[in-house]
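Presented below is the structure to which this report refers.
Every protein chain of the complex appears in place save one, which is left out.
In order of appearance the chains are A, B, C, D and E, and numbering begins at 1 in each one.
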Amino acid sequence: MDTSLVLQNLLSPPVLFFFLGVVAVLVGSDLEIPAPLPKLFSLYLLLAIGFRGGLELAHSGLGGQVLPTILAAVLMSLVVPIYSFFTLKTKLDNFNAAAIAATYGSISAVTFITAQSFLESQKISFDGFMVAALALMESPAIIVGLLLVKLAAPQKRPDAKGMRWGAVLHEAFLNSSVFLLMGSLIIGVLVASNSPHGVEKMLPFTDKLFYGALSFFLLDMGIVAAQRLSDLRKAGPFLIGFAVLMPLLNAFLGVLIAKGLGLDHGNALLFVVLCASASYIAVPAAMRMTVPEANPSLYISTALGVTFPFNIIVGIPAYMALVNKLIPAAS
Amino acid sequence: MDTSLVLQNLLSPPVLFFFLGVVAVLVGSDLEIPAPLPKLFSLYLLLAIGFRGGLELAHSGLGGQVLPTILAAVLMSLVVPIYSFFTLKTKLDNFNAAAIAATYGSISAVTFITAQSFLESQKISFDGFMVAALALMESPAIIVGLLLVKLAAPQKRPDAKGMRWGAVLHEAFLNSSVFLLMGSLIIGVLVASNSPHGVEKMLPFTDKLFYGALSFFLLDMGIVAAQRLSDLRKAGPFLIGFAVLMPLLNAFLGVLIAKGLGLDHGNALLFVVLCASASYIAVPAAMRMTVPEANPSLYISTALGVTFPFNIIVGIPAYMALVNKLIPAAS
Amino acid sequence: MDTSLVLQNLLSPPVLFFFLGVVAVLVGSDLEIPAPLPKLFSLYLLLAIGFRGGLELAHSGLGGQVLPTILAAVLMSLVVPIYSFFTLKTKLDNFNAAAIAATYGSISAVTFITAQSFLESQKISFDGFMVAALALMESPAIIVGLLLVKLAAPQKRPDAKGMRWGAVLHEAFLNSSVFLLMGSLIIGVLVASNSPHGVEKMLPFTDKLFYGALSFFLLDMGIVAAQRLSDLRKAGPFLIGFAVLMPLLNAFLGVLIAKGLGLDHGNALLFVVLCASASYIAVPAAMRMTVPEANPSLYISTALGVTFPFNIIVGIPAYMALVNKLIPAAS
Amino acid sequence: MKRVDLILSERELDKVIKAIEASGAPGYSVMKHVTGKGPHGVVSDAMDFSGLGANAHVILFCEPEILPKLREGIQPLLDYYGGVAFVAEANPL
Amino acid sequence: MKRVDLILSERELDKVIKAIEASGAPGYSVMKHVTGKGPHGVVSDAMDFSGLGANAHVILFCEPEILPKLREGIQPLLDYYGGVAFVAEANPL
Partner (left out) sequence: MKRVDLILSERELDKVIKAIEASGAPGYSVMKHVTGKGPHGVVSDAMDFSGLGANAHVILFCEPEILPKLREGIQPLLDYYGGVAFVAEANPL
């Protein structure tokens, strides 16, 4: 693994602010970013990434690699939860196994954004349609997770007939982060061709501020992730191992698929990061609503306390090295 | 009506984000922008619009059309509540009639800003002194509304002697949004000539971010406006009709006055929008304090649930078309 | 004293927005910036000033005047609380005397930032290492304050053995504002040389927005400072006098030291402002945790209600005049 | 001792606090941003950005002798503006 | 009259409010952002940014006759999802 890539990633502002948050918790500083300020940054990042992705999608269109890549991404978000579920079931009950599995089928927008920043710092180009893949991987993973619950666990809830399909689809497609991401993407597409003036006036907000806002948000993510560390003891070595090895496996599959799709290095890294990352925004919120039997501290701690820092810190440069190795450079 | 104007307005980012908020409520997404984040954007927009208006007012001075236009605007804010009140009294009690009437005499800063953005996208120029008109239309409308309550309704409140004038003027001139808008306007004027360095360093904050912040705020306005839709059933067809027809009437009067004042197309549209819009920030807050007998769900739902979306979506381009038709282009 | 300097300072946007906040309270407007929005700006300002200082420190290195200046600053933060304490003890109990003393040994980051803006508007240059001095003056003052409590006041707290050193050092070095400022400074240093791309992408956030965010925060500071005015009556003339005269004394000492260090005008002013300002963020929070016996309304009102406005409004230009008088211009 | 719970619009909070202070109560606590429903309809915080405010919950512990004075100051406000006030028994821990 | 205090996850708040309205209670008040600890573990608001939510505290004052209906609607929710519900005496001020 290329240690200079790791170091360059480590010394970028977003990752350093993430560390600062972690250190704050480890040394016991009272640094905190009180609610609902982190929500402001989280909403902003989703809106901005969606909008920018939409602009680029409007330019690239749906031809070439676009549709195959999006399809492959959706497929991964359907398949990953299934094999994750059967792995997790060896040690956990159905509810927890399904909730964690859904988490790993879905994606982490912040990991994706950090990977984009990493690519930019390496001057490697990538395409806007990858944001569409990002947006489309949340819902299928949620649906598979809830399907697994439905199939594997007998329902005896006060809502009588158990989960109804309406509620499941509702959570999958209309939960606030999926909705905002998709909505902003569509707005980006609509605006790109019809309102050049609007695009230009949005950019200082969605582009210029983006990196700083990401750094600020990662400061909070560092705090929250580190607070999760104590939960990890309860989670035990099995889950910690899962939270590191499953992303590696998914990343490996991701590189192979990216190669098959003929993606170039930038898009390949983003594709891998989508496969390897786990959701700690949309999916936990959806699982908490629809699978209250699962323990949030398990699915949040694995996704946010282990997989997220792992990806942010060593994952991204490691996946880049893998991409560089397995995919011949376009020339 | 020029449908291309409507379409161009509909496809601008602020209006699309407004729609996104409306859709979120209609489809039942849990998207919300929790308090006090919308307050941040509302404070920011008032500060920025005031500051920018002040800068421009310092340059234009008070000569030419400036004073007549401001006077005409203040006059409209005094007169509109009176005929609105007598219209509303046919169906509502004095308290509710007066509160809604005050709302329509006053203005909506966000509608005004959206109209400015619309003009910019059409490359039509307008002047900064219109912001002074905006700032000066809130207080008279509040005063007339409270006067109407005082005259029309016998007071029997625990505060003994009913409303005192001090409290009325206080609410009219010192309520937070009027105060912040006026204060920022004055700061803009003071700074324009004395601190060119300060102006330059403020602009990235007050100018560059403005459009994005407006879009973000309109996302919330879309959510809040759509939540009001259920109140409309209670409001009934009379109030819904009022909330559409009164702006149209006021807009029509506004165009005639603008023509009389000799305003060019940009300023004329802004003047019309001031006449046609209704307040859902300053006036409701003032009415809630001083006329607790009126039902907030009535005056907020009409102004925010009907008139605001109507103006944002079809009103602005429609008024533009009217201006184009009735006022000969300056040449 | 150069009245044009005072006027130029008074007519800068940050100071005018501070006034606007003061006026809001004095005239009884309900303008308020609800929690936790001011915290957002306070965190942002600390992060941005630390980061920018770090960038510049990386370029200037620790040679030349850097280390002597930082040492002198730390020394002042150790000595000021001691003579302040003995002055205050003539009228106050040990707890309150120690808490106020610590406040004056420490610094006000916002006063420092306002002084930087003042220098920029005067086109006088200054160096980034002054931020390091800023960051390093908080902790010693807190430690001396707590030492004074420990020495002067018999402890009889429920935590048994009174204050433990761990807790004291913890509060001194790890309280959230010191931690964020130091952390951002270090990140700035690390990033400056290793991640030029990261630096460039951070600047729109940390630089361009800075002045506007400062103005917005000062609007809140004006409100909060003015709310403190009623506490001043309780504080009495002794404390009010202390809150004006002590900064003047410290400023005078500061100019002499700056002269001894050979600082040029820009750095000298910043050094003086560090000496003359009093903390109303880090130290009050630390004192409240560790010296609950002291009355927060005393130490906050003096630092925030008197010294802060005094410095912001007349102090900075006055100190500039003093610097101009006592330190010969570099040529 | 007695525990009094008041829930009312943030709008009247200043007036209520004045009445509490006039009653001689030894202290009180206030929670804002309370939503709810009562005879006057639903109160949400969706309009918070406009300064419209929601409800406040005021708790105060006092001797029973304070109650008449408190009632006198607060009841007219509640009667006119809405809101609820209840008393219960409570003893120091 | 009776005072009922409910503390439960914000997640179930809508359901609980429906049950309260069905019970015929004359009103209720809600405080969100409540943290705490119970048989199901600690609830913090650190994940607020993700929409995960914390607990809500619902207070309602009602006639004793309302209680059985209330219990019927709410008890199954608390049994399944967690949360606590207590009743105490309270009288109008």
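Heads up, the rule we're going with is that a contact is a pair of C-beta atoms (placed from the backbone, for glycine too) under 8 Å apart; a residue touches a chain by one contact, two chains touch by 3 or more.
Since the structure is predicted, the reported quantities are computational estimates derived from the model, not experimental observations.
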Open item on the list: List the neighbours, among the chains on screen, of the chain that has been left out.
Closed with: C, D, E
Open item on the list: For a quick check of understanding: of C:Ser42, C:Thr69 or C:Asn267, which residue touches the chain that isn't displayed?
Closed with: C:Ser42
TODO: Using the touch definition up top, pick the residue from C:Asn194, C:Ser297 or C:Asn324 that touches the left-out chain.
DONE: C:Ser297
Open item on the list: Tell me which stretches of chain D touch the chain missing from the display.
Closed with: 1, 3, 21, 26-32, 59, 61, 88-93
- [ ] List the residues of chain E that touch the chain left out of this view.
- [x] 4-7, 31, 33-39, 55, 57, 67, 70-71, 74-75, 84-89
Open item on the list: Even though one chain is hidden, which residues of chain C still touch it in the full complex?
Closed with: 35-36, 38-39, 41-42, 157-159, 175-177, 220, 223-224, 227, 280-282, 284-285, 288-289, 292, 295-297, 300
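Going forward, only the chains that are shown with their structure count from here on.
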Task: Where chain C and chain E overlap in contact partners, by chain label - done: A
Open item on the list: Report the chain whose CA-based centre is farthest from the CA-based centre of chain C.
Closed with: E
Open item on the list: More than half overlap in residue numbers between the two sides of the chain A-chain B interface, or less? Answer same or different.
Closed with: different
Open item on the list: Taking the mean of the CA coordinates per chain, how far is chain B from chain D in Å?
Closed with: 34
TODO: For chain D, write out the residues touching at least two other chains, lowest number first.
DONE: 33, 51
Task: Contacts with 2+ other chains: residues of chain B - done: 30, 35-36, 39-40, 175-176, 204, 208-209
TODO: So, with touch as defined above, which chain pairs make the list?
DONE: A-B, A-C, A-E, B-C, B-D, D-E
